[in-house]
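Provided herewith is a single structure, encoded as structure tokens, for subsequent inquiry.
Every protein chain but one is kept in place in this view of the complex.
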Amino acid sequence: MEFLKNAWYCAGWDYQISQGKESIVARKIAGKRVVLYRKRNGEVVAMEDQCPHRQAAMSMGRKEGDALRCMYHGLKFEADGRCSEIPGAKDVPDSLCIRVYPAVEKDNWIWVWMGDPAKADPALISAGVGPGDPDYITKPSYVRVNASYLLENANLADLSHLSFTHEGTIGMGRATAQIVPTHRVLPRGIKTDYWTRNVPPPKFVRHLFEPEFRCDANFDITQTYPCTWVMHFRVFTAGTATEGESDGQLVMDSWTSQAVTPRDDRSVDYYYSWGVSRETDFPGMADMLKEGIDAAFLEDKRVLEGQQIRIDENPNFRQMGIGIADAGPARMLRVIDQLIRAERESEQPVARIA
Amino acid sequence: MEFLKNAWYCAGWDYQISQGKESIVARKIAGKRVVLYRKRNGEVVAMEDQCPHRQAAMSMGRKEGDALRCMYHGLKFEADGRCSEIPGAKDVPDSLCIRVYPAVEKDNWIWVWMGDPAKADPALISAGVGPGDPDYITKPSYVRVNASYLLENANLADLSHLSFTHEGTIGMGRATAQIVPTHRVLPRGIKTDYWTRNVPPPKFVRHLFEPEFRCDANFDITQTYPCTWVMHFRVFTAGTATEGESDGQLVMDSWTSQAVTPRDDRSVDYYYSWGVSRETDFPGMADMLKEGIDAAFLEDKRVLEGQQIRIDENPNFRQMGIGIADAGPARMLRVIDQLIRAERESEQPVARIA
Partner (left out) sequence: MEFLKNAWYCAGWDYQISQGKESIVARKIAGKRVVLYRKRNGEVVAMEDQCPHRQAAMSMGRKEGDALRCMYHGLKFEADGRCSEIPGAKDVPDSLCIRVYPAVEKDNWIWVWMGDPAKADPALISAGVGPGDPDYITKPSYVRVNASYLLENANLADLSHLSFTHEGTIGMGRATAQIVPTHRVLPRGIKTDYWTRNVPPPKFVRHLFEPEFRCDANFDITQTYPCTWVMHFRVFTAGTATEGESDGQLVMDSWTSQAVTPRDDRSVDYYYSWGVSRETDFPGMADMLKEGIDAAFLEDKRVLEGQQIRIDENPNFRQMGIGIADAGPARMLRVIDQLIRAERESEQPVARIA
């Protein structure tokens, strides 16, 4: 599977990489092993997770100041990738260095650029609302899904499955499956704006309301490749407006920010959060949102892993399109495909850092 | 590995598929994933276990009356394979349906036909004596064996291994290994009739008899492809007859009915039972038979899995024939080979249900 190289990939939550002695974090991102740690000034360093000498794991190494030492034969690498010591040798050849990937933090996520460092523009990272945002009470979470990130993206690009896969958790009844979504194609993603009106609240919060309670809900979603999925999700008491902004009362103003990182062909690391605005929060709310989304993402995990197994077992099976549920995934896959094709065509032999 | 398509395969015991809400059973049969459930009238439905839309697992779906709904995007399939609902769509194209396999129940087993439905003649199912037979007290059981069904068939086609592999359980001493078996070739199997005379009873029941007790035993076996193995097994007190029916006294009249279902190249689901006639039963007898055969089939499992590993590791190893123990397996393999060859030759592009 070919991954986009010139892209920011999420390597986890900021709190997962500390200044602790043992906080040397091993990840797999877009097929490559990457080791992450912090310099003393707090900046995150992302290096190829194999020593250029004999391919021992750098993530089994030792932090020394801002450097990382391989604990097989003791080669020491500075945070810029330069080898500064070969035990027992006087000189270190300039050619002996390790690949360093541009890494930045944004919205409490760690981001790593897997392609040409010259192109690593932090402005390309799509905005999220992280646990550190003062206006929202946000809980971070995580799940590993053993399926292609394309299946995970397709899942995220379609809300109709909320009515079925998530019927008992975050689903809002059958209404969601009826909405004809409008997608706007962005340079690296798609934008979607859904309204669902006069519907019961999602199952996992329904006990908080009277049985006859109905609401309007707005899903304002920005999905960008390779993939973040960020949604401003607002719930109102059911109003009378049939299009545009609801004229009901705002019950919940929330953001859920999600990053899907392909590890390899068949697994993703999925870092996500859901936060509620201080104005519409009440005690226990943020924890309940986390519980609800955790439950829902285990439902997705089960479906996607079952789907992946069947796809792999039946390489010649001809899937059939059905319309509504396919629109988002199809657009998403087209964007991804175009980005990869464009990168492949423009690719010049890039000067490697290492 | 090529499996016979036009054949009935056992998909389990009838009690394994109930009217319960969650009783949606996933199987792998001859390389295909199959989902099974019951209609409200009790009839078993067997469908391809992947949604034609995006290959999600139908076995993660939901029963709705006689239909099964995929819980990814909500497509609903009737028991005949027709899609009756695409959420959010007005029309359902006729081409959108799911493959349904003919399924019947017989002798407390569920049978699924994996080939051309037009040829699915229930008369081709070989008879067994199931747990529901009023004349026999019969306990059903099961084991998964991680080896090819051909190794399992070869094992069943030879009784000589009873003396060794099952020496401590259902074996009856060395006599069994001496018998020159006579096999009669059937259209889809082989029939074997063994007598062993004046031998000690099998190890696992020997404590029930005086040490000097000797018996005559008759193994009347019908093995049919892809495979059932059904034996009428009778034990008499040792008589004086040296051929034909024993003139001793009937001690046990029993039937063991066994179905080996290939899941894929390297594993089988094995559904078996052993029942004793009401006339020769006594309290605890049927449970003891089940214990004995369970123990014996774990012995076979260990041997066959060890054999499979070695065969896979040494693809060029030239096995050597030894005579007696090979006769049954060789005939069995020839029948299977002929059936598969005949099917391959006669095969026309079959109109798929789905």
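Per-chain residue numbering starts at 1, and chain names A and B are given in the order in which the chains are listed.
The criterion applied here is as follows: contacts are C-beta pairs under 8 Å (C-beta built on N, C-alpha and C of every residue); 3 or more make two chains touch, one makes a residue touch a chain.
Just so it is clear, the model here is predicted, and its values are computed rather than measured.
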item	value
Of B:V143, B:I311 or B:L333, the residue in touch with the unshown chain	B:I311
Residue among B:R174, B:R206, B:R278 or B:R344 that touches the chain left out of view	B:R174
Chain B residues that touch the omitted chain in the full complex	154, 158, 160-161, 163-165, 167, 174, 177-180, 302-303, 306-307, 310-311, 313-314, 317, 319-325
Positions on chain A contacted by the hidden chain, ascending	33, 49-50, 52-57, 59-60, 69-75, 86-89, 93, 95-96
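FYI, only the chains that are shown with their structure count from here on.
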item	value
Rounded Å distance between chain A and chain B, as computed from the means of their C-alpha atoms	47
